[in-house]
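Got a structure for you, questions after.
This part shows chain A:
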Amino acid sequence: MSSSTPLLTVDELSVVFRRRGAEATRAVDGVSFTLEEGRVTGLVGESGCGKSVTSLALMGLLPDRGVTVGGSAALRLPDGDVDLLSLSQRRLRDLRGSQLAMIFQDPLSSLNPVVPIGRQVTEILRRHRGLGGERARKEAADLLYRVGIPDPTRRLREYPHQLSGGMRQRALIAMAVACRPRLMIADEPTTALDVTIQAQILELLRDLVTEEGTALLMITHDLGVVAGLCDDINVLYAGRAVERAPRSELFADPTHPYTVGLLGSIPRLDAPRGDPLTPVRGSVNDNIAWSDGCAFAPRCDHYTMDCLQGAPALVEAAGGGAHTHRCVNPGADAEREPEEAAGARTGPEEAPAPETGAERTAAVDDEEGRA
Partner candidate 1 sequence: MLRFIVRRTLQLIPTLGGLSILLFAWLQRLPGGPEYALLPDDATQEQREALRRALGLDEPFTVQYLAFLRRIAQGDLGASLQTGRPVLTEFWTRFPATFELSMTAMLIAVSVGIPLGYLAARRRGSALDFAAVGGSLLGICTPVFFLAFILKVVFAETLGWLPSAFRLSPGLTRTDITGFVLLDAVMTREWDVVWDGFVHLILPGLALASIPLAVIVRMTRASVLEVLGEDYVRTADAKGLHPGTVRTRHVMRNAMLPVVTAVGLLTGSLFAGAVLTESVFAFPGIGSFVYSATQERDYPALTGFILLIATMYVLINLLVDISYSLLDPRVRAQ
Partner candidate 2 sequence: MFTKSSRKPSAALAAAATLALVATACAESEREGSGGDDSEPFVFASAGDISTLDPFFTSDGETFRYSRQVFETLLKHESGGTEIVGGLAEDWEQSEDGTEWTFHLRDGVTFHDGEEFNAEAVCANFDRWFNMTGPYQDGNNSYYWQSIFGGFAENENEDIGEPRFESCEATEELTAVITISEYSSVFPGGFSLAAFGIMSPAVIEQVENEEITGEPGNFTLPAYTQEAGTVAGTGPFRVTEWNQDQAEVTLERYEDYWGDPAGFETMILRAIPDENARRQALEAGDIHGYDLVAPADVEPLEAAGFQVPTRGVFNVLYMAYQQETNEALGDIEVRQALAHAVDRQRIVDTILPEGGEVATQFHPDTLDGWSPDVQTYEYDPDLAQRMLADAGREDLTVEFCYPTDVTRPYMPAPRDIFDVISADLEAVGVTVEATTYEWTEYIPRTNAGDCDMYLLGWTGDYNDAYNFIGTWFSGPSDEFGLRDQELFDAMAEASSNPDTEERVAAYQDLNEQIMEILPGLPISSSPPSIAFAPNVVPPNVSPLTQEEFAEASWQ
């Protein structure tokens, strides 16, 4: 499945928003990661950490004005590599929908309310595969069927508001996979769904990745989703990756205090009753600029003056290999809550899907979505 060079190599991606009269905001600040075919890579963090902006930057969907995108994102195509970030809009449009696809968070608002589902599916087939008329309709029905929508011919004629939430998300996924893209980005695809539906959708995504060999970039704040789906995980904080590791390593041995905090805020079935959860203090607004030091410092229980001496570099974790983090004194957390980290190690491995619901409730303070 995976080949020698990654499908997508994101290098030092940065996104700066400039507004007249306001200070420039670095929403994404030098993020690097790679995506492999047939693998799921997670981008995890609280809202506002830059994960959605990252995905939009890769898709070329950020507004033209007031935004500066830096770095590179090399996508391997049959006819050579391209840098997604420097492609012309015209070229990007050809790739979007055919090579790159995206699934959004809120299926209701992501579907055009006044256009029938069928039309919304066939328009992509017509655009990228030149299918028209009856053939497009048939293909669309097949697609809906493949993503698990019963009675697809009827659904094609219906409008988004006539479908259930899960059905809508399936329809969105059908659109995303319509042209068998090499790369799919799913931005919180399950956040707006019921727990049971969430599990089904995740399973569907997993299957699609396995069957098609698509690379999936999974963007979520939900560690349950990460645990159940992702092969590699990047934890983002304030626009930078603060920790990166394969799933098992991350859960087994989280090194950055923020990751530890995230894991600590998940209620677990195996924890003794009455044990308090340990949420991360404050909110994502309470940070400082990376140039001044570690952005997480104001919320960190273990910061030192060293944390305020410029941005910490991304370093290899103690475990080595693919595990890196961005912390000047990573030990503190490991020492503090060893048993919790150990708990996390076993937890997600066999994380049953229903658990994600509980995790979701724990994370409701993150309700602003993309602001």
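In this text, a residue touches a chain if its C-beta (ideal position, glycine included) is under 8 Å from a C-beta of that chain, and two chains touch if they have at least 3 such contacts; residues count from 1.
The candidate set was assembled so that all candidates are chains of the complex that A comes from, given by their letters.
Model, not experiment: these values are computed from the prediction.
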item	value
Selected neighbour of chain A [touch, this complex] from 1 or 2	1
Contact footprint of candidate 1 on chain A as seen in their complex	20, 56, 59, 61, 92-98, 101-102, 104-106, 109-115, 119, 123-124, 127-128, 159, 161-162, 172, 175
